[in-house]
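Take a look at the following structure, please.
Up next is subunit A:
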Amino acid sequence: MTRITSLKDLQRLRDDLKAQTSARSDKANPDSIIQVKVAMATCGIASGARPVMDYMKEELEKRNIHALVTQTGCMCYCYAEPTIEVTIPGKEPVVFGFVTTKKADEIIERYIRKGETVEGIIARDYETIDSK
Partner candidate 1 sequence: MWRMYGEMQIRRNFYQLMRRDEMEMIHLTIDGKPVTAEKGTTILKAASTVGVDIPTLCYFELRDLGIENKPGGCRICVVEVEGRRNLAPACTTKVENGMVVNTHNIRVLNARRTVLELILSDHPAECLTCAKNGNCELQSMAQQLGVRELPYTGEQSTYRKDTSPAIIRDVDKCIMCRRCEMMCNEVQTVGALSAVNRGFMAVVAPAFEMNLEKSTCTYCGQCVSVCPTGALTEVDHSRNVINALADPTKTVVVQTAPAVRAALGEEFGLAPGTLVTGKMAAALRRLGFNYVFDTDFAADLTIMEEGSELLDRLSRYLKGDKTVKLPMLTSCCPGWVNFFEHYFPELRDIPSTAKSPQQMFGPIAKEYFAKKLGIDRKNMIVVSIMPCLAKKYECQREEFKVNGDPDVNYSLSTRELAHLIKSANIDFDSLPEEGFDNPMGESTGASVIFGTTGGVIEAACRTAYELYTGKKLKKVDFKELRGFENIRHATIDFDGLPIKIGIAHGLGNARKLLEDIKEGRNQFHAIEIMACPGGCIGGGGQPYHHGDSEILKQRAAALYREDEGKAIRKSHENPFIIELYKEFLGKPLGEKSHHLLHTKYFDKSAGVFVEE
Partner candidate 2 sequence: MAKKQLRIALRNCGVIDPERIEEYIERDGYLALGKVLTELSPEAAIEIIKKSGLRGRGGGGFSTGLKWDITRRVKADQKYVVCNADEGDPGAFMDRSVLEGDPHSVIEAMAINGYCTGASKGLVYIRAEYPLAIERLKIAMKQASEWGFLGTNILGTGFNFEIEIRYGAGAFVCGEETALIHSMEGLRGEPTVKPPFPSESGYLEKPTNVNNVETYANVPVIINKGWEWFAGIGTEKSKGTKVFALAGKINKVGLIEVPMGTTLREVIFEIGGGLQDGATFKAVQTGGPSGGCLMEKHLDIPIDYDNLIAAGSMMGSGGMIVMDDANCMVSIAKFYLEFTVEESCGKCSPCRIGNKRLFELLEKITGGNGTPEDLDKLRNLSHVIKDTSLCGLGQTSPNPVLSTLENFYEEYREHVFDKKCRSSVCKSLMMYIIDAEKCIGCTLCARNCPVNAITGERKLAHYIDPEKCIKCGACMEKCKFGAIFIN
């Protein structure tokens, strides 16, 4: 735990964190890592996001894939819950909808391992504050 005591400290910390993250998704960086985010808001959990998250964690480890699985809030595609976002270093993040453990298996084997296209991708349909 770091107690932040000035705006300068805060800005420095933010820059450090940003650098870490971009390093993580930089293909050229040997420490880069595959990131999986699972939407874990009420809707997601109710549709079975928790077992999907557990499955992803266990299976990626079992299959020796260097990956970081984290939870996040609602991705707002409620109709397609559970939803997950997969970021492979050097590639744009991809959101998958209606993810069951079976689907998760397919995503690991085909998308993450082989880089094949997998059905169920939800196109991002919004702009962010950074792009606008």
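The candidates came about this way: all candidates are chains of the complex that A comes from, given by their letters.
Operating definition for what follows: a residue touches a chain if its C-beta (ideal position, glycine included) is under 8 Å from a C-beta of that chain, and two chains touch if they have at least 3 such contacts; residues count from 1.
Keep in mind that this is a model prediction, so the values were computed, not measured.
One candidate among 1 or 2 touches subunit A in this complex; it is 2, while the rest do not.
Residue ranges of subunit A in contact with candidate 2, taken from their complex: 1-7, 10-11, 13-14, 17-18, 21, 37, 39, 41-42, 45, 70-80, 83, 85, 124-129, 132.
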